[in-house]
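Let me give you the structure first, and then I'll get to my questions.
One protein chain omitted, others in place.
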Amino acid sequence: MEFPGLFNYWVVIFLMMVGFYALISRGNLVKKVVGLNLFQTSVIIFYVSTGKIVGGTAPILIEDDHGVAGGAAEVLYSNPLPHVLMLTAIVVGVATMAMALALVVRIKETYGTIEDDEIQEQVLADELQEGARP
Amino acid sequence: MNPGELALLALVIPAGGAVLVGLLRASPNLREAASLITGGVLLGVVMQIHRAVSAGETPRFVLAEPLPGIPLELVVEPLGMIFALVAGSLWIVTTLYAIGYMRGHHEKNQTRFYIFFALAISCTMGVAFAGNLFTLFIFYEALTLSTFPLVTHAGTDAAKRAGRVYLGILLSTSIGFQLLAIIWTYLLTGTIGFEMGGILEGRAGAGVVAVLLALYVFGIGKAAVMPFHRWLPAAMVAPTPVSALLHAVAVVKAGVFSILKIVIYVFGIDFLTQLGASVWLMWVAAATIILASLVAFRKDNLKARLAYSTISQLSYVVLGAMLANTMGIIGGGMHIVMHAFGKITLFFCAGAVMVAAHKTEISDMKGLGRTMPVTFAAFFVGTLSIIGLPPAGGTWSKWFLGLGALDAGQVGLVAVLMVSSLLSIGYLMIVPVRAFFSPAASNPHGHGHGNGGIHEAPLPSLIAIVITSLCCFALFVYPDPFFRLMSMVAGP
Partner (left out) sequence: MIAAHLPAIQIVAPLLAAALCVLVPWKRVSWGIAMAGAVTAFAAAVGLLSRVLGGEDIRYALGGWAAPWGIEYRVDAVNGLVLLIVAGIGVVVTLFALTSVEREVDERRIPLFYGAWMLCLCGLLGIAITGDAFNIFVFLEISSLGTYALIAMGSDRRALVSAFRYLIMGSIGASFIVIGIGLLYVETGTLNLADLAERLPALYGERTVLVAFAFLTVGTSLKLALFPLHVWLPDAYAFAPSAVTGLIAATSTKVAVYVLLRFFFTVFGVTYSFDELSLGMWLLPLALVAIFTMSLVAIFQRNIKRMLAYSSVAQIGYIILGISFASVTGLTAATLHLFNHALMKGALFLALGCVMYRVGSVHIDALRGLGRRMPWTMAAFTAGGLSLIGVPLTVGFVSKWYLVLGALEQGMWPVAALVLVTSTLAVVYIWRVVEAVYFGEPSARADSVSEAPLRLLVPTWALIVANLYFGIDASLTTNVAGQAARALLGGAP
């Protein structure tokens, strides 16, 4: 296997790990959400970059010399499908973000904090009061 | 009505009786009458089926087919017939007894008691008439579940704890071992039906057969083979009629009956003898016989002593099955009957003492024989039958078991049988002997004559006691119907 291989993969993996690290290490819920978003964005970049061909044009039917649409032979173009898919993925990502941030707002309203450890203390207090834990 | 439908009827009648009892809960007299009538009708139906079976018929009825190729079906063969006869005839007697006992003892929730009692009998009939391993397993489990409310009837902490042990052992052994063995059998043979001569021959090697047999013997926890016997003493917290009918007859006999049935119709006695796969289990049964007797010695509570005696006696049947020869099987089958009548008499007496004299410990029963002569006379008869002395029915089963052990060339086992009989003289005979011949303990309340205010148990209970003890004699004189049925099973 050649090293370092395709550089776009490296970018994707780097971004993904940054997001993942933020997700795990941060106690602040908003930071966690941002980390998650970074994580998802790296996937989008991955898809988009796989469709790209160096020197390829936009996937548009090009007329040949006689004016027949799509008649031009051997036109190099980028694969549009991954790009289209990512439109959907972006929508999904935005929805997830919105959902997550809405939850953070509700959590702030109920618990008065968005720090994970402080919330955890209150949750534990709830459980003790309920007798769910010995 | 054809015999197959009659077999179904034998299941439906007690279940219908349960419903009737529930409907009549407002009036205890009508409710008890309903119980008795259901018992009578059931006995009549079982007798009818018996006539068909003696004529060589094999009634069948398919209820449903839950899994493809695995029907829920009833088949009446002679061994099941014996079990159904015993359970059917003793149910009505026990109901009679229970009426006296439950009222005399002022038990609560009597309607619930009679409902689950009837349901348990329905399940027992299902076990008796099960046409294949799957059906047997289902009714076996249903019996466990339907008797659970009876065991915990008192609702006290002790009862709850006992209920936990009861369910824990019976369910875990049956699901863990028995079900595994059934599915394994199905995998090996492609069938789960009972067939004369067994279904495993030629389909499994000696090693697999040995493992399977062990899974069955220990998986049928109701047979109370040590070390899975703890549930039976635990179940003694139940009201005495339950201990009498269910934990001396229906439930425990369902266990040993299943073992007998599986040995005969799944393994086949010839196949088993040929492989010798059951020899070590004979000794497990023998060990249970002796150990349980020794424990019984140390129990002062009468019901607990009887429970350990039951554990010991159950292993006689298991032993008979493991001997896997004609005499052993006949002895095992006969012992189901003989022990049933003997032990139920003993339990009836224990309950009678509890109701009439409020005594549960054997050491407190000195001199009681003079105030309760009928009860203790009956206890004496029951004891004779358990020990296996003439003129009581228990003589026959021990005789055949002894012959079976000799046929199998196991002289050691004959010795075990002897020793066990001696032991049971020691721990059972002492009870009536003390009651009649020891002077009464001095009464702390100073009523002058030792057992002031104590008299015999309520009349219905007394009648029941007399009936079962007479049966013990009758079975000595006339064991023929059961012997004939067993010979049909065990071959010439």
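Labels A and B are assigned to the chains in the order they are written; within every chain, residues are numbered from 1.
Heads up, the rule we're going with is that contacts are C-beta pairs under 8 Å (C-beta built on N, C-alpha and C of every residue); 3 or more make two chains touch, one makes a residue touch a chain.
Everything quoted here is computed from the prediction, not taken from an experiment.
Which one touches the absent chain: B:160, B:298 or B:484?
B:160
Which of B:47, B:67, B:196 or B:422 sits in contact with the chain that's absent?
B:67
Taking the full complex into account, find the residue in B:183, B:422, B:459 or B:474 that is in contact with the omitted chain.
Considering the complete complex, B:183 is the one touching the chain left out.
Taking the full complex into account, find the residue in B:97, B:113 or B:137 that is in contact with the omitted chain.
B:137
Would you write out the residues of subunit B that touch the absent chain, in ascending order?
Residues of subunit B in touch with the missing chain: 64-68, 72, 134, 137-138, 141-142, 145, 152, 155, 160, 163-164, 167-168, 171-172, 175-177, 179-180, 183-184, 186-187.
Since one chain has been left out of the picture, which residues of subunit A touch it in the full complex?
1, 20, 23, 29, 32, 36, 39-40, 43, 46-47, 50, 81-82, 85, 88-89, 92, 95-96, 99-100, 103-104, 106-107, 110-111, 119, 123, 126, 130-133
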